[in-house]
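Take this structure, written in structure tokens, and hold onto it; I'll ask about it next.
The other protein chains are all here in position, but one chain of the complex has been omitted.
Chain lettering (A and B) follows the sequence in which the chains are written, and residue indices restart at 1 in each chain.
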Amino acid sequence: MIPTISKPNGRKIQLMATCLCDAFFDNVAKATVEVLEYAGCDVEFPENQTCCGQPAFNCGDWAASRQVMRHTAKVFQGDKPVIVPSGSCAAMLFHGAPLEFEKESDLGTINDLGARTWEIADYLVNGLGIQKWPGRFQARIAFHRACHTRGTPSGAAALQLLESIEGIEIIPFGEEEQCCGFGGTFSVSFPHVSSSMGCLKLEHITSVEPDFVVSGDMSCLMHLGGLAERGGKPLKTLHFVQILQAALQNHA
Amino acid sequence: MNTSRETIFKSIHDALSPIKERAARPSVPRGVADAKWLPDEADSIALFKKQATASGTLCFTDLESLAKWLESENTRLLYIPAEFKPLVEYFSSRTNVTTDYKRDLVDEIDVCITPAAAGIAESGTIVITDESTPDRLAALAPWYHIALLDRADIHRTIGDAIASMPEDPNIVWVTGPSKTADVEGILIQGVHGPGAQACLII
Partner (left out) sequence: MPEQKVDSYARRLDRPVQQAVHDNSAAGTEKRYGSLGKDFADADSLRRLAGAIRQHSIENLDIYLEQAEASLTRNGAHVHYAVTADDACRAVSDILKKAGAKKIVKSKSMISEEIYLNDHLATQGIESVETDLGEYIIQIDGDHPSHIVKPIIHKNRRDIARSFEREGLGDYNDDPQTITSRARSFMRGKYLGADAGITGANFVVADTGRLVLVTNEGNSRFCLAAPKIHIALVGIEKVIPSDSELTVLLNLLGRSATGQQLTVYTEFINGPARKDRPSGPEEMHVIFVDNQRSEILASNCREILRCIRCGACLNVCPIYRQASGHAYRSVYPGPIGAVLSPLLAGKNFKELADLPKASSLCGACNEVCPVDIPIPDLLLRLRNKAHEEHLPSPGTPPMAGFGILASSPSIWKIAMKTGGLSSLVPLEKLPLPYLSPWLKTRTLPGWRGGQFRSWMKSRNQK
């Protein structure tokens, strides 16, 4: 049981769990809820949520993607902050969606949704002002900053929280800023390049012998983890909110 | 039938007319692209020497050292423009000198001394113009080129040098000897231009 330090402070938010967590990573979605509640949030999970529409957007089928986004905008209507445990889904909401709606009459609705969407690390540090995270977690961590968080505060925010936890050592590794190779459907339409990029990153990561590979995006971890496992050298991967959750458990 | 010019300008016009508000011309504050480590107004000559040397240009401040260096390089034929009488005299006693740059002697004349029009301290750059150079080839073709640079003509920054560019058909900024890294990324000095670039600061 995670203790709550503060009572719900009137911070009502809506959680977008992401389709990947919906399908594969319920643990990450659960950890997200517990972390947000610890931080004093009242978490609403609109059950009719599905996906941000990014897969269709990236494939160029903007009509299909808009169809999904319109549904998502309806599901998340209101004025609560929308919190997402994924840099790439968050970026879809505040950058990709406005792009595909630029000629549409409901662009305004989409912009409004984007304006109140936060990736979770950014929300914790810059939205709620949490500068340090309590508890402890003993581990050497290789942190992979997902590409969709380029140019946003999310990477730095996640690192700030992780580095503040007792027992955590963030280990730098070679070519950190290079993409892991997932890229959504890119991973299946350009399988050779995608896997080669992933294997190159794994080489850099495994050479520093981390206990965990951590990121704010399960898509990257699914790709790197899947490659490592198929390659016979499985890696332990965690979304950083799982570490925040574990640190709290150790704190209790 | 439209000329090419008319066709192109019409295409451009048609392309731009739907733009309701064209991107404004941003203001470019003076010095916005100056290197952050530039000392305020300090010794431009010292900075020039430091930067020029770092880029591979040899800097001399007296004739004796320049002459010694040329001697050690076993150069064959030195070109100096005739109007620099004292220089011509000084070097004539030491080596073969010609005051006549001829195109068919391009491979015989392996050293040339020609005036620089200016210098840039921020980058250690020698500025050469048509006005200051009797023959473009004289500053370009020899293996050794020595630019005569008056210390009063050294600009502090790249921005300053651009702002004071003269009306000249051919201004060349020279920052070090010619080089290439085309072969396996390996740096080789002396491709088509001088393999040894020097500067005599007077």
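Please note the rule applied: contacts are C-beta pairs under 8 Å (C-beta built on N, C-alpha and C of every residue); 3 or more make two chains touch, one makes a residue touch a chain.
Owing to the predicted nature of the structure, the values given are computational and were not obtained by experimental measurement.
Peer 1: Which shown chains does the chain we cannot see touch?
Peer 2: Over the full assembly, the chain not pictured touches A, B.
Peer 1: Which candidate, A:Thr50, A:Asn111 or A:Gln138, sits in contact with the chain we can't see?
Peer 2: Residue touching the chain left out of view: A:Thr50.
Peer 1: Decide which residue listed in A:Val82, A:Met197 or A:Val214 touches the omitted chain of the complex.
Peer 2: A:Met197
Peer 1: Mind pulling the subunit B residues that touch the left-out chain?
Peer 2: 3-5, 7-9, 11-16, 18-19, 22-26, 28, 30, 32-33, 35-37, 55, 101, 103, 106-107, 122-123, 125, 130, 134-137, 140-141, 158-159, 162-163, 165, 167-186, 188, 190-194
Peer 1: Could I get the residues of subunit A that touch the absent chain, sorted low to high?
Peer 2: Missing-chain contacts on subunit A: residues 17, 19, 21-26, 29-30, 33, 45, 47-51, 53, 55-65, 67-68, 70-71, 75, 96, 99-100, 147-148, 150-151, 175, 177-179, 181-198, 222-223, 225-227, 229-230.
Rule of thumb we're sticking to: only the chains that are shown with their structure count from here on.
Peer 1: How big is the gap, in whole Å, between where the Cα atoms of subunit A centre and where those of subunit B centre?
Peer 2: Roughly 52 Å separates the two chain centres.
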